[in-house]
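Of the protein chains in this complex, all but one are displayed in their positions.
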Amino acid sequence: MRPFTFTKVRNSAVAVKEISEKEEAKFIAGGTNLLDLMKFDVMIPKNIIDITGIALNYIKNLEDGGLRLGALVTNSDTAYHKEVENRYPLLSHAILAGASPQLRNKATDAGNLLQRTRCYYFYDPATPCNKREPGSGCSAIHGYNRWHAIFGASEKCIATHPSDMCVALAALEAKVNVTGPNGERNIPFEDFHRLPGDHPEKDTNLSKDEIITSIDLPANGFAENFSYIKNRDRASYSFALVSIAVGLEMKGNKIKEARIVLGGVAHKPWRNKEAEAFLNNKEANRENFEAVADVIVREAKGYEYNKFKIELARRSVVRALMQAAKIEE
Amino acid sequence: MATNFIGKPKNRVDGRDKVTGTAKYTAEFHRPGLLHGVVVSGTIAKGRIKNIDTTAALRLEGVVEVFTHINTPKQAWLDLSYKDMDAPPGEPFRPLHNDKIQFNMQPVALVVAETLELAQYAATLVKVEYEVEEHRTKLADHLEDAIDGDGFRAGFVPPKSQGNFKKAFSNSEVQLDVEYFHGAEHHNPMEMHAATVFYEEDGSLTIYDKTQGVKNSQHYISMVFGLSKKKVRVLSPFVGGAFGSALRPQYQLFLATLAALELKRSVKVELTRPQMFSFGHRPITIQNLKLGASPDGKLKAISHKAFSETSRFEKYVENVVNWAAKLYDCDNIEQVYKLVRLDMYTPLDMRAPGGATGVYALESAMDELSYKLKMDPMELRLKNYSEEDKSEGKPFSTKTLRECFQKGAAKFGWEKRNPQPRSMKKGHDLIGWGMATGVWDAMQVPARAKAEFSADGTLTVGSATADIGTGTYTIMTQIAAETLGLPLEKVKANLGDSDLPFAFIEGGSSTAASVGSAVQKVCEKIAKKLLKEAGKIKDSPFKGANPEEVIFADEMITDKINPSISMSFAEIMESRELEKINKKYMLLPNMLKQNKYSRNTHSAVFAEVKVDEDLGTIKVNRIVSAIDGGRILNLKTAHSQILGGVVWGISMAVHEDSFMDHTFGRFINHDLSKYHISVNADMPEIDVVFVEEPDMVVSSVGAKGIGEIGMVGVAAAIGNAVFHATGKRVRSLPITQEKAMT
């Protein structure tokens, strides 16, 4: 591997100081994505700051009835945490749909948010990629784009965000707490990840010198009516072609509130609030679900190999809504 | 008899080594001062290297040398010298030979350093400038340039036609004309290809190489580097999977040897997972099947044509279209095989090469025909069941396929099948049942073996073959122990060492029949010698006895007619004051006898799939594989072989696809998260049924070899089941979710 410095830090303030001062610096925690990207010469940090020593490995209840996930809690510990299993089963299901037990034992919650796309071209330095090397071009647009975006892509990049966990977090309207040189702030989940636009090299709206300290889940976990569906190329251990997180707040057979977020289809978890609003105060039935699915895929755009994702997304939305509403067919 | 082992489900003799981590693989041998070599892979498909700058890499302390085409001393300049025993016709690839780039990910430099980390870093500092030439890598775009798929290669039979297909097809009442396709695949054994070359004080080389044939690697190195075979010893005691990828010497062997010879030091070169996509793949085929039949299902005409791909420099041929004439009783058969030269590395035999892909298309087309005929697919096969190989006009040495159909169908419950597609459903899952036939060659090739029996009652047998997970160590031990009548613990089998007697490359399902028979024969020679020595003992009851008159079991010789007459081996060795008995045997297949027959393994495969009616998600739910594989030498390891083969078939049917981006002429999904192979969550229930009939034509141990047959036919059975479930015929592999959506 290339030479670089390696520093261990014990608290967030020092972490922020270190990353602000050092050139081409990266935090490392679980390392499950950074290390493989370094292996492939995709990411070449000069300074690595090990943050595993910071006391961010906790899960605690919040006064407003929500739950706070420390940045360094592993994905496994989150998924199997009693409070998460009982109050946020959607999150639990989504996490367990991803990766493998050994990886989940290492990967942290904040790291999950920051994992990078699995686009073939991003991973292969022999090919152009705007995300890896801004201005070099996008090989996927006219290449093998079966895994790529159908929503919100740009001329510069059609990569997708690969996370399962983030799809659930978006549906739950989580907030990301971060610390930077100017103090703390929190970022609503839908603003955390970006669309590629002209700057696909930027995955998120986190500043270079900020560190994620925790993730807050609001009180409502949609524990009664939820569904997570993941379409993938083999039964486990592969990234989503299309995944769907659905949470419904129901009264009788009427829908009070709906959350519908798609994964594997855009540069960020893809949420359509207009479509969600369409379901407010409507009956939970196939007809309404079909209608909302139509709304969601209306703005989808496919490429040579991934056109099928549009219809797959449409049908998966319907299936997930039916499951969440517990309607048997 | 306590020393009867053949056919029994005995535990793998190397099981302990494999579960304790003590089995050592190629890259795990070490000596102080071992250098690490890292390969720099090219990034274009065709052109030449304009400039290669190694100065930054060489500047690092601890980097010993960077080999490129510029500073690599010229080796043997004859193509012939680079030809290994499994080379197809053509001019083999010569690593670091000149500035020419012939395929993407071609090795362009080897960085050698004191540590692996340093070599890896230095490799990133090697800068290469290319002059790019236009490449062509897409088979479908160049079919008009196809050449005949012919030439001499071991195991390859140029396809023949017989009768008059055209006329018979046009006279057929029921006709089918369909095209099938499958993607490329890479072997991806779990162990990476590696070579560890120890440079000995006398300048000789001890090489650990990942290979299925140590003699092949030894031959290659001695020819290429002009070394006497006495100076090159190649070992490969354990192979972490190969599946054909280690049949031919790959470039890690050349590069590690080059560096060791030039630097006069020991060097290890281990490839990375992406580099496992840089040499040899199962080639894409585009196949056309035309079937003509009478309304009662009798086949009147079969045409099987395939287009496949090869490199510019070698003509890789495999048996894609040769199977219809072996399976079906039809007088008019046309079999055509064409190749297109493309800018890629030469394809490479991959488990059931040709068979897995050709039979996929043939057996899928047969299924299509059965629906046209409104006939049960198995009944259609039985209707056209062939007792002889039509392409050769010869009977089969043994064939239990009919029983395979019966037993497999019974186990599966085939008779309960509703012929109507989309007729079975559970929840959102459409359920489909499909079946197919499999066929592969039963081969015996020359093999030598040696054996040494010691006064302490132990026996060591050896042959320079390989155990790539197939169980060769175990069956050699079982055969030797039973033949001489020893407990398994007293037998030691050696293989994977070029110092041992010659065995051909471990491939094509030939090892059990070849090496197994050689081991049996050499042990018979030891037995004969023991009997002879026994006869020399004073007042011996075995004086002048023939081996046929006695039994070798339980570490003694016993008279067949009067079992009370016996003499222990220990007694014989002691009385005759013998320390050791050494014997060698050279097995040459009896071609006179073998050529009277066609020699094949067969299978009947039954599959159940579930396909989500909306989402197209496919789950292979159940497989029954009934195998005609001759005598089974070890029920446990044989069962494992078939299980593995079946899963390979599933993986081929629904997962594997090495996708080449033709803009770059480069396989783009070159790691294990992007190249999907089946994982345990994909596993169905798999039942294996052996329909045994010892085949004494193929081998004196009665085995036919089962490494590939488990795979053949599986993909077709699954595709046929997907049709039965959904009513949608998918004619390309892998059948991913979108293809099964209806």
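Which chain is which? They are A and B, in the order written, and residues in each are numbered from 1.
Assume a residue touches a chain if its C-beta (ideal position, glycine included) is under 8 Å from a C-beta of that chain, and two chains touch if they have at least 3 such contacts.
Note that contacts and distances are computed from a predicted model.
Engineer: Among "Carbohydrate ABC transporter membrane protein 1, CUT1 family", "ABC-2 type transport system permease protein", "4'-phosphopantetheinyl transferase superfamily protein" or "(2Fe-2S)-binding protein", find the name that the UniProt record gives to the complex chain excluded from display.
Structural biologist: In UniProt, the chain excluded from the picture bears the name "(2Fe-2S)-binding protein".
Engineer: Specify the shown partners of the omitted chain in the complete complex.
Structural biologist: The chain that is not shown touches these displayed chains: A, B.
Engineer: Check the options B:Pro189, B:Pro249, B:Gly432 or B:Pro589 and report the residue that touches the missing chain.
Structural biologist: Counting the whole complex, the residue in contact with the absent chain is B:Pro189.
Engineer: Quick one: say which of B:Thr637, B:Ser658 or B:Ser700 touches the chain that got left out.
Structural biologist: Answer from the full complex: B:Thr637 touches the omitted chain.
Engineer: Decide which residue listed in B:Asp17, B:Glu91, B:Glu262 or B:Asp329 touches the omitted chain of the complex.
Structural biologist: Candidates B:Asp17, B:Glu91, B:Glu262 or B:Asp329; residue touching the omitted chain: B:Asp17.
Engineer: Kindly state which of the options A:Lys17, A:Lys39, A:Lys282 or A:Lys307 is in contact with the chain not pictured.
Structural biologist: Only one of A:Lys17, A:Lys39, A:Lys282 or A:Lys307 touches the chain omitted from view, namely A:Lys39.
Engineer: What is the set of chain A residues that contact the non-displayed chain in the whole complex?
Structural biologist: Residues 1, 4, 6, 8, 28, 30-32, 35-36, 38-40, 48, 50, 52, 96, 99-103, 105-106, 235-237 of chain A touch the chain that is not shown.
Engineer: Which residues does chain B use to touch the chain missing from this display?
Structural biologist: Residues of chain B in touch with the missing chain: 11-12, 14-25, 27-28, 30, 115-117, 188-192, 238-243, 270, 272-273, 468-471, 636-637, 639-641, 643-644, 646-648, 651, 671-673, 677-681, 683, 685-686.
Everything that follows uses one rule, which is that only the chains that are shown with their structure count from here on.
Engineer: Taking the touch rule as given, give the residues of chain A at its contact with chain B in the complex, in rising order.
Structural biologist: Answer in residue numbers: 1-3, 40-41, 118, 120-121, 123-124, 126-127, 139, 142-144, 231, 233-239, 241, 308, 311-312, 315-316, 318-319, 329.
Engineer: Can you list the chain B residues touching chain A in their complex?
Structural biologist: For this pair, the touching residues of chain B are 43, 104, 117, 120-121, 124, 274, 428, 614-617, 619, 654-655, 659, 661, 663-664, 666, 668-671, 673-674, 676, 678-682, 736-738, 741.
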